[in-house]
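Only one protein chain is missing; all other protein chains are in place.
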Amino acid sequence: MEPLLAVAIGILFAAAIYMMLRRSIVKLVIGLMLLSNAANLLIFVSAGLTRGGPPLVPQGMVAPEGVVADPLPQALVLTAIVIAFGVLSFAVVLVRRAWEIVRADDLDRMRDTDT
Amino acid sequence: MQLAVLGGFVVAGMAPLLHRWFGARTPQVMALLPASMAIWLLGQWPTIAAGEALLLEWSWVPGLDITLSFLIDGLAWLFAMLITVIGSLVLVYTGDYLRGHRDLSRFLVVIVAFMMSMLGLVLSDSLVTLFVFWELTSITSFLLIGFNHADLSARKAAQQGLYVTAGGGLALLAGFVMLAAAGGSWSLAELMERGDTLRDHALYLPLLLCLLIGAFTKSAQFPFHFWLPNAMAAPTPVSAYLHSATMVKAGVYLLARLHPALGGTETWTVTLSLVGAITMATGAFLAIQHTNIKKLLAYSTVMALGTLTLLLGLGTPGALVAFVTFLLAHSLYKGALFMVAGILDHETGTKDVTHMGGLRHVMPRTAAVAAIAALSLAGLPPLLGFVGKELMLESALAAEHYRVPIVVLAFVAAFLTLAVAVIVALRPFFGPPRRTPRTPHEAPPGMLVGPALLAGLSLLLGLAPGWLDALVAVTVAGLGADDHEVHLALWHGINLPLVLSLASLALGLAVWRRWDRLRAHLARFRPLMARGPEAGYEALMAGMVAGAEWQTRMLQNGHMRNYLIVTLLTLLGLVGHALFFRHAPSLEVPLDLYLHEAMVAGLMVAGAVTACVMRSRLAAVAAVGIMGFSIALTFVLFSAPDLAITQLLVETLTVILLVLVLFRLPRFVTLSTPTERIRDLVVAGLSGTLVTLLMLSVLAGERLPRISDYLVANSQPQGHGHNIVNVILVDFRALDTLGEMFVLALAAVGVLAMLRFHAEESDAGRTPAQERDDG
Partner (left out) sequence: MVRSGTLILSVAARLLLPLQLLFSLFLLLRGHDEPGGGFIAGLVASGAFALYLFAYGGRAMHAMLKVSPRDLIGVGLLLGVLSTLPAWWQGEPFFTAQWWTVPVIGFKASTPLLFDIGVYLVVLGSVLTAITALVETDRENDA
């Protein structure tokens, strides 16, 4: 499964970067969303995938039986998802404010700081 | 002592407060600080005289072997004495020179901070602390030179001084790191005992070169000499201090300090003596071209620094004795002469010696002081300068390498210096009185006490040089010439140095007689001089500015996608290079696949691609949502329940957020040309491919032992939790989580701030944009 997901993540990154290179600010925001998802998935998959072994210790035991998924990338990605949401809300509001002031949806017209 | 130095910085910071309490008396009150340090140092003299070094230990960062230890041996003691004594006198002098100046307290802050940095520099035992203090002197002297910051030339001079010395500081840092690596210690006391290891070390040449660049820039050696005369833009007490006891001597101090560890090799001898000799002659030659009294003195300082470097380069016991004597003599007379120059400037309102004359009638005491100090500068008996110069000529005559050019250069420097001395001391005070911008009076006592004391010491020690024997002996011993009998005397009998001295006296007087005509002749060489090292510096700075402008135009042009493309291509190049040429990636990852998993992945990709091609915002957002839910499904399939829940919840909240914001934003429009789109597609495609390859090679690569094994094994026993992910979040790596909490809070505060400020500004902000849209 990993190679397939690796290809999928590559496509996600490509899509994210393509969108971030657009001049339209809304497309930039969508690119940002794609990028954070792609990055999360990248971390998750890079540690290797495990089927049917959630990182939980069964009640009354000291350590899980058998192979469990690597918990560390999961912990990293968990916070990353929430942070990405915080950053996204920040970016979205920033874009909205910029648009309200400049009234330009073209990044090229936002170059001057004095408008 | 460390406490005293660090406390000195605190006192410096308190200068404005002291100024409120003591008013115009503040400089004199603050002079008590260096004065008391000088008394403490004097109290240590018996220990120093016994040839013992005082090591005051104080560890600063023990883990990195960085100490704030002070090492007081003969050399450090001599420098510290000069710094504190001349520092006190300069402060007293400042009291009258800058009386009523509105920035007096700012001046005091900086000059006391400078004094303390300088003291820390000469006393430090650790290379790290030495470097810190070294840079502090660069910064504080920058502030001092640019004290009259409303004056363009002062700002330029300050910048020049800073760039040259701080640039040298970088080389010095590299040199120090290599020195510590080669010598295996950061402590100067230990390095001094490992001279043999250091001299044979493979790093010897590069580290020596780096250290020399650092020391030469600081001490204004050729070809870095040009910043020093320009630094004359500083107020005169600063010039007196910078050029007599401190800043410029820091480089000389460093060379002297490292002499036992690094000196004695042929590279050392040849470089130092040649650079020293050239600097000496250049300084003296440039001096006589100027009529500004401070410039004259500044170039003669360059000459003196060259002399000191030359003597260290020669490195024989005799040369070292000459070094110490000359150092002391120079500090005394140069300090006095600068203060006299300040008096003249203060009283007459001009700095040009050709505009002064006959001042001995109005200011006889100043004239007397000037005459004594100038005699010492000229190297005439019975002053300390004479003793120093005789020893210097003697050492030059005994040079092993390049004896003839060194002696010639030393001789040229000697007679030109004599001319300078005569010009400075005679020109303003003798001859017919001239009208000056201000009517001169005798200097106030506060301004006379400093130069008088220094000049008096020059005379006294010149008459009885034997008093210095012990000090010179102990310092020279610290420089690596053990058990050398030191006996200074005014009269050495008739020998070659004396003959040279007499010849230089005659030539110097001749130069003085024809000074005006000589200057006219020399003026013809101006175009040639314009091509000197200073022109090189100017060209370099101009080139840097032009380069910065060019790269700003090219790279920082305000188009965000250009930044992105440049960053991405750089990343692609570097990572791609490492991946293919360093690692030869193996991409053999087993592909065990279930149909439903493949469908989820397909859905994810379809969502992402659809989001890119959709022309409606709603459809694009929905497509991103599909991708998000497929990712959540992936988390479910591969044993990450927490992630799946989080992803689902965040997707929901994202929809709410986008509903609130996105639809207030403009519709999609196509803005880029087909060519641009193809270019972007290529960049995006390459980046995606690289990510895929990178992941495959990571997955195929050998697994390092997982940190997680520890976490899995200890989650229940130590963390008392069954959900390992949660235990990691709130226990094992809770500090990370705390940081992430702050990030989240910051994002929320940022959102709030943008929206709240918006409410107040929106009217003001919208008008011009609307106007432009209309137009």
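Should a chain be cited, it is by its letter among A and B, assigned in written order, with residues numbered from 1 in that chain.
What we mean here is this: a residue touches a chain if its C-beta (ideal position, glycine included) is under 8 Å from a C-beta of that chain, and two chains touch if they have at least 3 such contacts.
Keep in mind the model is a prediction, meaning the values are calculated, not measured.
Visitor: Looking at B:A398, B:I707 or B:A745, which makes contact with the chain not pictured?
Guide: B:A745
Visitor: Just checking the interface: what residues of subunit A touch the absent partner chain?
Guide: Contacting residues on subunit A, toward the hidden partner: 54, 56, 59, 78-79, 82, 85-86, 89, 93.
Visitor: Can you name the residues of subunit B that touch the chain not displayed here?
Guide: Touching the chain left out of view, subunit B contributes residues 641-642, 645-646, 649-650, 652-653, 656-657, 660-661, 664, 719-723, 725-727, 729-731, 734-735, 737-738, 741-742, 744-745, 747-749, 751-752, 755-756, 758-759.
Criterion: only the chains that are shown with their structure count from here on.
Visitor: What's the distance between the Cα centroids of subunit A and subunit B, rounded to whole Å?
Guide: 44
Visitor: Of all residues in subunit A, which touch subunit B in the complex?
Guide: Contacts found on subunit A: 1-30, 33-34, 37-38, 40-42, 44-46, 48-59, 61-64, 68-72, 74-75, 77-79, 81-90, 92-97, 99-108, 111-112, 115.
Visitor: What does subunit B use to touch subunit A in their complex?
Guide: 558-561, 564-565, 568, 587, 589, 591-594, 597-598, 601, 604-605, 608-609, 611-612, 617, 620-621, 624, 627-628, 631, 634-635, 637-643, 646-647, 650, 653-654, 657-658, 661-662, 664-669, 671-672, 680-681, 683-685, 687-692, 695-696, 698-699, 703, 706-708, 711-713, 715-717, 721-725, 728-729, 733, 736-737, 740, 743-744, 747-748, 750-751, 754-755, 758, 762, 765-766, 768-770, 772-773
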